[in-house]
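Excluded from the complex is one protein chain; the other protein chains are retained at their positions.
Naming follows writing order (A, B and C), and every chain is counted from residue 1.
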Amino acid sequence: MNKKKLSHSSLNSSITSVLAALLCILIGLVVGFLVLLAINPAHAWGDGFVRILKGGFHDAPYGVGKELANAAPLIMTGLSVAFAFKTGLFNIGAAGQYTLGAYGALYCAIMLKLPWFVCLIAATILGGLWGAIPGFFKAYFNINEVITSIMFNWIGLYLVNELIYQNGTGPMYDVRNTRTMNLSKNADYAQSIIPDFGLNKLFQTNSTTIAIFLAAAVAVLIWVVLNKTTFGYELKAVGLNKSAARYAGINEKKNIILSMAIAGALAGFGAGLYYLSNVSQWNPLNSTSLPTMGFNGISVALLASSNPIGTIFSAIFISHISVGGSFLSTKYYPTEISDLISGIIIYLCAFSMLFRGRIHALLFRNADKTNVNAEPAAPAKPATEKEGK
Amino acid sequence: MLLLIKYTLLYGIVLMLVALGGMFSEHSGIINIALEGIMVIGGVAGVLTLTMLPAGMPVFLVVLISVLVAALAGMVYSLLLAFASINLKADQTIGGTALNLLATAIAVVIAKYFSDSGSAKLNYTNKPFLFSIGGLELSIFVPLGIILLIISYVVLYKTRFGLRLRACGEHPQAADSVGINVYKMRYAGVVISGALGAIGGMAYIVPPVQTWNFEVGVAGAGFLAMAVMIFGQWKPFNIFGAAMFFAVFKSLANIADSTFLAQLHWSSNIYNMMPFVASMIILAFTSKNSMAPKAEGIPYDKGSR
Amino acid sequence: SSASTASSAAASTASSAAEGGEKIVKVALTCDTGTIDDESFNQACWTAVSSYMGDDCQYYIPDADASDEVRETKIRQAVNDGADVIVCVGYLYGASLAWAADQYPDVKFIAIDVTQGDIGTDAIPANCYCITFKEEQAGYLAGYAIAKDGKTKLGFLGGMAVPAVIRYGYGFVQGADAAAAELGQNIEINYFYGGQFYGDANITSRMEGWYSNGTQVVFACGGGIYTSAVEAALKNNGYVIGVDVDQNYIGAKGVADGTYAYNPFITSAMKGLTEAVNTALADIEAGSWGDIAGSNGNFGLEDGDYIGLPTDADSWNFESFTTDEYEEVKGKIKSGEITVDNSSDDATKPTVSEFTTVNYIQ
Partner (left out) sequence: MNTKEVSVSKRHERRVSRLAEDFVIEMLHITKEFPGIKANDDITLQLRKGEVHALLGENGAGKSTLMSVLFGLYQPEAGQIRKNGKEVAIRNPNDANALGIGMVHQHFKLVECFSVLDNIILGVEPNKMGFLQKAEARKKVMALSEKYGLRVDPDALISDISVGMQQRVEILKMLYRDNEILIFDEPTAVLTPQEIDELMEIMRGFKKEGKSILFITHKLNEIMAVADRCTVLRKGKCMGTVDIKDTTKEELSRMMVGRDVQLQVDKKPADPGRVVLDVKNVTMHNAQHKKDAVRDISFQVHAGEIVCLAGIEGNGQTEFVYGLTGLEKISSGKIMLDGKDITNETIRQRSKDGMSHIPEDRHKHGLVLDYSLENNMVLQRYWQPEFQKGGFIRSDKVREYSDKLIAQYDVRSGQGSLTTVRSMSGGNQQKAIIAREIDKDPKLLVAVQPTRGLDVGAIEYIHRQIVAERDKGTAVLLVSLELDEVMNLSDRILVMYEGEVVGEFDPKTTTVQELGLYMAGARKQGKESK
């Protein structure tokens, strides 16, 4: 009977979360449409709203391929943030960890010419290291990870730029392109590119690799770790109550660092997926903005209410509307409309707990009314009285 | 040297203003991570106002109106944070992060809408904001900032409002139990931070150039200001000191090649990194007795005990 | 599938136009970075296109940090929106062009600042016409003129270290060096890339550092970055040299509306963007696309007046340097008497005489 109750109530809560997310999306889209109307009413529907809604399908299959190529790293940064959330930490440092991951992947690909999976591992490790630092500061100095992560985002950016650029002489730096070497332009790097198994052909793109499947697989793995293992139990316990975890014999310092390291590793892995799919190259001259992938990860995690499986879908959605936004005609609309929409959605997500409550109340009003101080079930009582004496 | 002072002041005042904003918000119990976004909003509002004011207007009025509009915009924008985190009890860091993402998008959309060419670039004049004393050119934001600093100190420590505000950030239940409206005080804290943050955003953009591309945002200055606030231990004058400390690094990074530091041949990446590294080190040393308001980040629920 | 219909539709209109006298239906301009109103590179090209085409044109600019993929998407979009001629502005389009030219054989591509090397194919694709300029010559002229004009402390402020900017810069150094050697006068050049194509407090403060340390003129070479140089110059009675187009009008406008106390633009190092784009579009409509397609028009002084300084009285703000001297040195370049090294490798700096000190700042 209890089992049934569990599956029932957890199903209810997932339905509620999904509905809440959909509601956020709906409101975001409506506001987006209003903005389109305000800017240029004549084209708001066909040239504006429909393009955003259609996303990659506006230019299928190419657009869809692009959407997937972008979704893969987004799933990972989303997972990075979501994983940290689940363990009680706010990883706003995914951008920095992603930066380091990019460096790791590109260094192994360009300098060491290693196979793609090795490069991916390198990206994961470097991202993990960069994530571990704020974890360390949190564990040993009790400094809020948010502030540390923010600082290490910038430190990471400057560091990686310096390492790659080296005043224009860096061996990974392609002076002609002002980017790192283009992996697909040189047969030397072929083994470092993630295989695509015909996906590029299918989508008529150059960078749709199996990255999306790798990312989805990792998401499932993270879900299992968090929900089914003792390791996940420990991590969550530390996140929810450090002192109690310590009391329970869990090494809370180690676990905080581990949590952040894993979160960082996930972000680093995402960078690996992105750069090793050769979606883009690193531009070390850019010293004023962090990779947006890192911050969009926060959006993804929020939209998924930190459910690892949910990040797969929310990442694809975010990627969908931003590809849609990029198909907006500059003649009528700024492409930033899609950023605006996702910004609004995330803002709404920030208090989606409220929606969730309302939706839950609406849907399951009669299903699970509970009384906190309920008397225990009848048969339990005599047994305890006997026990007491 | 004069130049170093000038740019240290210029940049330091920006950081200080924004950090003071953050301080008010945190003393009321709300972590305002949206400062970066508020700066952008303040910047775009102030700059737009500048472009729209008629040419012949007296300098004094130009400054007054544009700064007020910026502050107002920041206050309105910060209401979004206040609403989410006070009324709806949303997670403050998450709400703030969302507002940061949103701010740049809003600023770009607005700037593109208003600029003639459809780019996110706005042209304006900064003349009304500059004046010089004996060869040292300063922006109006320097005296304004100093005044706001002193006012901040007085308000925080010498007035009834300040006492109540701090009580709300330290122990909202206690404040509530003596009849202080915690929600109202928190709104006040956040809105003040909106105003200061927005003025800071304008101070960041306007004095040094007369064209701004809003796609750039404010390049992390808001986040740095948060570091300044922590480094300054949530106290006005300490924040001033911390801001100047950061600003010296920043200015050195830029004018290093005009000073003896040019010999070191450090790249600007290294200079840029330094304030962050320095504040990490200092944070590590001062972490043991942090003065952070105790209730910051925790939504206040009248019902909970 | 909507894409394929769209592109085939575009293709068919293009081909029918070809039969009916090469009428251009729609031109798309795609930029690589910066803004459309950067008062230089992008803007000059856009002005050329829009004044030629009227309403039948549209521009596309990706985000600041876009990838090849994104640029390909921009081209795709342009085709989907019905463009039959696409002007790709900026060397970053190289890789995307390799793909696009292949993908859309019926679309005509005019690629500005793009070389075969940038595209990376064995030959320039048959439906692509590359336009490049010898920026080093423009830089040389500016450097020579300013040093000849008696300025001894110069500065070069690049946007990002991209090939065109580097050529301008190195040309500038070579020109200034040549004048210094001629005059037997020691000169000093601060050389720096801002890493961005816009001005802000960082750049302004650096420029103020230069000017207040005696730098007289800065060659501001990188889209919107000039704003910082101008800002700093005005505070220190310094001057700037414009780039790409005659930027004197910016100063004049500033003086007129009171933003600037005086016009700080001494001169500008120009390349004939508008002319080149206009000529190419006219060639298409005149039916001579076949002559230029698949080739690289590398415009320098040898080929005509594609490069130079503005000689209008308004724009000529030198103290002593005369137009005659200018014509003389220009002639020498034209004739090949002077060759300007056209390296655009950031890592190898131009060689200079003992009169010149270049202070490369990282």
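In this section, contacts are C-beta pairs under 8 Å (C-beta built on N, C-alpha and C of every residue); 3 or more make two chains touch, one makes a residue touch a chain.
These numbers were taken from a predicted model, which means no experiment stands behind them.
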Omitted chain's touching partners, listed by label: A, B
Positions on chain A contacted by the hidden chain, ascending: 2-3, 5-6, 9, 228-231, 233, 236-237, 240-241, 243-251, 369-376, 380-381, 383-384, 387-389
Residues of chain B (touch criterion as defined above) contacting the omitted chain: 158-161, 163-164, 166-167, 170-171, 173-180, 291, 294, 302-303, 305
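Basically, only the chains that are shown with their structure count from here on.
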Chain separated most widely from chain A, comparing mean CA positions: C
Chain A-chain B separation of Cα centroids, rounded to whole Å: 28
Between chain B and chain C, centroid-to-centroid distance (C-alpha), Å: 37
For chain C, residues that touch 2 or more chains besides their own: 61, 63-64, 195-196, 362
Interface hub residues of chain A, defined as touching at least two other chains: 167, 287-289, 330
List of chain C residues in touch with chain A within their complex: 1-3, 58-70, 72-73, 76-77, 80-81, 91-92, 94-95, 99, 117-118, 120, 160-163, 193, 195-196, 344-347, 362
In the complex, chain A residues that touch chain B: 35, 39, 90, 92, 137, 141-143, 146-148, 150-152, 154-155, 158-159, 161-162, 165, 167, 287-290, 295, 298-299, 302, 330, 334, 336-337, 339-340, 342-344, 346-347, 349-351, 353-354
Chain B-facing residues of chain C, complex: 35-37, 43, 61, 63-64, 190, 192, 195-196, 198-206, 208-210, 212-213, 224, 227-228, 231, 235, 257-259, 359, 361-362
